[in-house]
Structure formats: structure tokens, C-alpha cells
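The complex appears here minus one protein chain, its other protein chains still in place.
Which chain is which? They are A and B, in the order written, and residues in each are numbered from 1.
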Amino acid sequence: MSDYVRNCWYMAGWADEVPDGGWLARRLLDQPWLVLRLADGGYTMLADRCPHRFAPLSLGERVGDTVRCGYHGLGFDAAGRCVHEPFGGTPPQNARVTSLPVIERHGALWFWPGDPALADPATIADFAFCTGPEHLRAHFTMQANYELVTDNLMDLSHAEFLHKESFGTNGTLLRHGRQTVLSEDDGAIWNNWDITQAEPPEWARPMLGEGARINQTLHIRWHAPATMALFITLEDAATGQPIVPAMANPHIITPETPGSSHYFFTREHGPEAEALFRKAFIEEDEPMVEAVHRQLGGEDFWDARPVVLPTDAAAIRARRRLMQLRRAEAGAEPPAD
Amino acid sequence: MSDYVRNCWYMAGWADEVPDGGWLARRLLDQPWLVLRLADGGYTMLADRCPHRFAPLSLGERVGDTVRCGYHGLGFDAAGRCVHEPFGGTPPQNARVTSLPVIERHGALWFWPGDPALADPATIADFAFCTGPEHLRAHFTMQANYELVTDNLMDLSHAEFLHKESFGTNGTLLRHGRQTVLSEDDGAIWNNWDITQAEPPEWARPMLGEGARINQTLHIRWHAPATMALFITLEDAATGQPIVPAMANPHIITPETPGSSHYFFTREHGPEAEALFRKAFIEEDEPMVEAVHRQLGGEDFWDARPVVLPTDAAAIRARRRLMQLRRAEAGAEPPAD
Partner (left out) sequence: MSDYVRNCWYMAGWADEVPDGGWLARRLLDQPWLVLRLADGGYTMLADRCPHRFAPLSLGERVGDTVRCGYHGLGFDAAGRCVHEPFGGTPPQNARVTSLPVIERHGALWFWPGDPALADPATIADFAFCTGPEHLRAHFTMQANYELVTDNLMDLSHAEFLHKESFGTNGTLLRHGRQTVLSEDDGAIWNNWDITQAEPPEWARPMLGEGARINQTLHIRWHAPATMALFITLEDAATGQPIVPAMANPHIITPETPGSSHYFFTREHGPEAEALFRKAFIEEDEPMVEAVHRQLGGEDFWDARPVVLPTDAAAIRARRRLMQLRRAEAGAEPPAD
């Protein structure tokens, strides 16, 4: 995991992805993991690899809060200690499975791959807004490095080109948008687009008077490593009344491998919202972000010498923050690690 | 492109592969390119990679003679200059797309990836013979390094073994053939097989008298990097009269990647010529050349210590010429390039 920032909360999955009495098996930070809900309602994460012969524990079975390897039968508890030796002898004390703390918060499961002493649940980013039943929790993977997904989200001007069909963008961000980039004490970086006195989108015109103008906000919040939240409002510029209810959505990215990323989000229920997700995420964003990943072909982003535009300010700030965190961690540890 | 000879004309495609108002997107010399026909009838080649976020420009759109990126909207002209900034500001001067000169000649498009000052259209090999309407221009790719395709073509004795079924070869080249290898001042290398007083091929016997003999020429011309032309004649040895009209065909190879090659050729129209192409190129040549590529497994041809036969003389001469050109270019440039 040396390439990833370690002292950081990463999302492992949605709590409701973890089956009772079983586990969620998922590759995270380029290692295979099991996520288990325990009898007391808490969670644990175990490396999906037996220390004996390296069999995936996910090919074994769950017995209470322990997992038994399906190859030669060693059993491990929630802390990764070997607690079962099938010949009836003392479990070997050196047989340990890596175990990580997992916290449930707002329906999401968060793990801390770094120093457990630094893991403060109070620093988990706030997603209280997406706990209501109207939010369908969802997940897909992109075949691209997670920082390229961050780049995509932290510069929403791409919607004017890539999402013309899905979101019906009409150039108002380009003509009327003002971008503000903010950093907060808790490490949050905001990229805020405020669009004022703009032509309404096609679909909103019937709700408004002739010649009406709208104000729109597109604010996105980033926390390391790639934990984002998008907030959108749309109001009648004359009255200040909302045209649609304010929207808030998680866009939380966790590296699966160096070349693929878990993308956790919520959407509304129903076929219409499903179709919009397919169009915008799967048909528009995904091919573009994956194409950029393939174009880089493993080359470092900075080595490829990107031209930096003013609209990249927040995405670049997030990349720099991650680089600082990586360097700080590299400096704080023995070089051989 | 450091492994490829750069000061050389390469074929990018046939002119009629480029759609009006769009582009031909093709990987050439291991880089993605767009080939555009411009309003004035000329052509340009642009790197298919936006310098901003490395999106493929081929996911964007064409506006007149410019290309607009589909990710964040930057527009580039035929020379690769950024001429459109979607927020209405000054296009960033450092945002440049690599652009290469392209020349149309005899229905083919030729590009020069090296020093533009050295690009002399007069040195494009002559393919005037394949411009007639009887020539169907075609293209396929082989999963093999381009020099292995050259080897195949520059030693036509392989036809006696590999093309028995397609071309009905019957051993006359082995029994009656005389090979001559010639080099010309313009860099051409010829491998000429002259077959005299040989038994006619099966299909030609009904056209000839009992016991008639034929003379046949199989001459192939190579120019760097892998630009070949094949000339075939077949005549009655007694009268000197042609049995079939003389044939001349391009066999022009351009590297797609180190392990795959574009193969540009012409054939006659109609299902019979199509079937012959499939048999000889796709069922006979392609599996063999691709198997050789896989057998080498990335090993350098010379490091694998091939046994060299007299029939390899022209193929070896072409390989040596390319090596000399590569070395000369490596010496003429800063080592860091």
C-alpha cells in the first residue's frame, strides 16, 4: 500500500452491501479484503489471505465471528488472531491475519489503513445528508486511477461538453459561471461554481415565466483521499425561490488497484434516475476518464506535463494535498517500508 | 517514437479512408493520431491527445478545420495551435497538439515523423501504378513487428511452402529460380526472382501448348522503413508473349505498435480476388508471421541468432539499412531525446 496515503479514512463499501453471517469480499488499495459485520453490530476488515498457504479466506467459511480457511482449516477471529487449529492443538501464535478498524457512519463503512493510534472517527467527512430512504446507495468501478476520477469531479466545467445529453447543459456555466476555490481547516477543498442571471435549462422553462433567469450553484467538496460531496441548487433569479429541491450527493472514490477505482454514490429510486445514471456516469464520464487513464499508459500525471487551466485550480490543489500527505508519510517512516 | 526511424515517409492510410468533415483515428508508431482532410483539400495529422487532460481528441468534435476536445472544450487548428478557449478568454499559448505534415501521393497519405526540414516529397516511393480504378485499396493489421512482415515479403521463396494452396506454387522457384539482390541510389533494395524455362502453373496449362514452358519474374522493391512494391510477369518461354497482364501491387507496412503492423495493399475487385486475399494473407501469411513474433517473445531478432540462408540476402540488407538509419539518427540527436 506504499503508494497510497495511509493515515486517512477510506470507504470500503455501503453497510448494506455486507450480508449477515457472511462477508463482503473486495479489493481495496490493491489488496483483497473481507468486511464482516460482527455479532455485536460492529465491523471488522480482514486481509483475504491466509498466512499459512495464502489461500483466499473468502473461499472458506464463517463460524460465528471467526473465519475458517477452506484449504487447511485454520480459524481467525475479528482481530485476525488464529483461534482454531483443526488438529486440536494450540493455534500457532505467529499465524495472524491483518485486521483493520472499520467504522459505520451515515450508512458507509470507513477504514483506516495507517497507524491505528491516529484514527479519529471525528475526522470522517460528513455525509449525514444521504442517509434518508430516498437515497439509493450504489457502487460501480472505473478502470482508471482514482486521482483521475477526482480530476473529473473537481472540475465540473466538463459537464458543458461531456454531459450535454444527460444533463442538458447549455453553456451557462461558461458564460455566467464564477469559480471559487476554498480550503477549510479540516482539510476540505471546495470548488464552487456560482451561475447567476443565466438562461434556464430547457426542462425548467415551463416552470418559469417568459424571459426568466436562474441562479445555480454547483459546489463540490473534497476530503483526502478522494471523498467528495456534490451540492446543487437552482433558483428563480428574480424571486430567489428554488425551482427544484437542493440536491446533495456523495461521490466517494476508493482505489481498487492503481488502474481501477471504486465509485460510491447515491441516486434516486426508479427507472428514470437509473437511466440518467447510466447515461451520465457509464456512457459519458466512464469512457472519457478511462481513455485518459489509457492515454497516460502508466506515465505519472505530472511527468506528462499537463497544460493547467484556471478551471483546474481545485483539482490541482487536491492533487498537491495528496502529494504532501504521501511525502509526509514517506518521511515519517523507515525508507525500507 | 525513439525506436523508429524518424526521417522517413510512413504511410498513414489511404486518402479515401479519411471521411469528409471528420477524421481517421489510427495508432501509428505507437502513438494515437488523427488524420484530417482540410477545407483546402490538404491534410494534417494531429496527436490524438489533448495537452490539457490527455483526453483523446477523437472523443471530441470537428468544427471547420479545428478539433474541439470533448472533455473541457479546448479547440486546436490544423497546425496544433490552441485557437479556442471555451470561457471566451485567450487560448493558452502553451497548449499545443503535435502536428505532422501529410502528403497525398498516388492515393496514399504519407507522413514524416522526423525533422520537417528534411521532409522532401520527391523521396516518396513511386506507386503511380496503383492509382487506376481497377485497384481496390485495402488495409488490415498483423499482430507482429513490422520488420517481420518485411522479412516475409523480401524472401518470396516462402510462397513455395506457405502459399501452395492459394497461389498453387509448384516448386518452380526452387528448381528454376535465380535470385538477384540490387540496391539503388535512392535507397531502394530489390529482391528479384527470375524463373526461366519452368513448368507452367496448373491453371495456365490450358492456355499453352503441350510441353510449353514459362518464364516468370517476381520482383519486389523495398524502401525504408517497410514500403514495398511487388511486380510479377508471366510469359510463354517460347514466344515471349505475356500469359497474363503484368501485375504490380503495393505492400506498404507501417508500425502500429512494436507488436502490430498496418498492412496497406491493393487487390482487384470482386469476390474471387477477395477470397484469394483471405486465403493468402489472412489464412497463410498472417498466422505464420504472428507465430514468429510470438516465438521471439520480445527478444531482439539478432539476439535470437537466426541461421541466415542465401535467400535471406535482401531481407537482411533491408534490416541492416534500417539499423544504420536508426543509429545515424541516434547519433545525430541529444542522448536524452
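Rule of thumb we're sticking to: contacts are C-beta pairs under 8 Å (C-beta built on N, C-alpha and C of every residue); 3 or more make two chains touch, one makes a residue touch a chain.
Quantities reported herein were computed from a predicted structural model and do not represent experimental measurements.
Chemist: In the whole complex, not just what's shown, which of A:L29, A:C69 or A:V181 touches the removed chain?
Modeler: A:C69
Chemist: Considering the whole complex, which of A:R49, A:H219, A:H293 or A:R321 touches the chain not shown?
Modeler: Only one of A:R49, A:H219, A:H293 or A:R321 touches the chain omitted from view, namely A:R49.
Chemist: Of the residues listed, B:V63, B:A79, B:A128 or B:L174, which one is in contact with the missing chain?
Modeler: Considering the complete complex, B:L174 is the one touching the chain left out.
Chemist: From the list A:P86, A:P242 or A:G270, which touches the chain that is not on show?
Modeler: For the chain that is not drawn, the touching residue is A:P86.
Chemist: Determine and list the chain A residues touching the chain excluded from the picture.
Modeler: Answer for chain A: residues 32, 49, 51-56, 59-60, 68-73, 86-88, 92, 94-95 touch the chain left out.
Chemist: For chain B, enumerate the residues touching the unshown chain of the complex.
Modeler: 151, 155, 157-158, 160-162, 174-175, 287-288, 291-292, 295-296, 304-307, 309-311
In this section, only the chains that are shown with their structure count from here on.
Chemist: Using Cα averages as centroids, what's the distance between chain A and chain B in whole Å?
Modeler: 47
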